[in-house]
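Let's look at subunit A:
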Amino acid sequence: MAKSAVQEFTKGLWAEIPPFRLVLGLCPVLAVTKGVETGIFMGIATTFVLVCSNVIVSLLRKVIPKGVRIACFIVVIATFVTVAELLMQAFAYSVFMKLGIFMPLIVVNCIILGRAEALASKKGVGVSFADGLGMGIGFTLSLFALASIREIIGNGTFYEIPVFGESFQPFTFMIEAPGAFVSLGLMLCIMNLLGKK
Partner candidate 1 sequence: MKPFFKVGKAKLKFHMVERREKEVVEEIPLPANVTLFLKKTGSGSDNLLIRVGDRVKTGQRLLRIGEGDSYHISTVTGTVSAITEHTGYFGHTYPAVSIESEEKDQWDDEAGGVGKEPTAENALQYWGSLPGEPDFASLLNNTPPLDTVVINGVDKDLLMTTNQLMVKTEIKALTEGIEYLNKLTKAERIILLVPTTLGPLAEQAGAEVRVMEPVYPDTLPKLLMKKVLGKIVPAGVRCENLGVGFLDAEAVVALSKALSKGEMCVSKTLTVIKKDNTLVNVKARVGTSVKDILEHLHIETDQGDRVILGGPMFGHAIHTEDLPISYDTDGIMIQDKGRIVWNSDTHCVNCGECVRACPAQIPVNMLVRLLENSLYEEAAREYDMLSCIECGLCSYVCIGRIPVFHHIMLGKQEYDRIRSAEESNE
Partner candidate 2 sequence: MREMIRLFVVILIFSAVSGGLLTILHSKTEARIEYQELKFVKGPAIKQIMEGSSNDPLVTRFKLKDDTEERSFYVGIFDGDPNIVAFETFGKGYEGDIGVIVAVNVENDEIFGIGMTTNKETPGVGKRIETDVDFRLQFNELSIEESIKLRNDGGQIDAISGASLSSGGVVAAVGSAKEIYKRLKPEIIEKLKGFKT
């Protein structure tokens, strides 16, 4: 049991790291990686929702009737998304503003419903927790990596701290919509080159 929980945790960090291996939940990845700050906060919020909903779904898996399974999952997820929204408004309002509608949109992030449906509704609490945490951290790392690249090249800063000299004019393309797609595509290419090991 313990071993499998560890496995569930680690696979989210590389072997099945979202969004690269599971090509789902692309929209937030594109939208919030303009800067490292929003990337990290989005990652944390998603992890929070992922872990909590995994745990609750796993706990209630015997109670929920099959016919309304998905609807119930969605309510659980939406509840935690709202919790995250309220907490972020209260304690990190500036980030909340930058995330905009992508905060409530966590509710439709395919990764979360996908994990609830594929794993948490079948397995025990421990495993579900580990899975959620692994996937969440993997997702956060991906966001962090992509956001770092985009912010450094596209804005000349890292966590809003300038990294180049005065004369550098940032490559704004990277933080605009087209650059988001292109850099995610190229990053996916690099991940494919590195393989799954």
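On how the list was made: all candidates are chains of the complex that A comes from, given by their letters.
Definition applied: a contact is a pair of C-beta atoms (placed from the backbone, for glycine too) under 8 Å apart; a residue touches a chain by one contact, two chains touch by 3 or more; residues count from 1.
These numbers come from a predicted model, not from an experiment.
Asker: Check 1 or 2 against subunit A and report the one that touches it in the complex.
Answerer: 2
Asker: What residues of subunit A sit close enough to touch candidate 2 in their complex?
Answerer: Where subunit A meets candidate 2, its residues are 64-65, 67-68, 71-72, 75-76, 78-79, 82-83, 86-87, 89-91, 93-94, 97, 155, 170, 172, 175.
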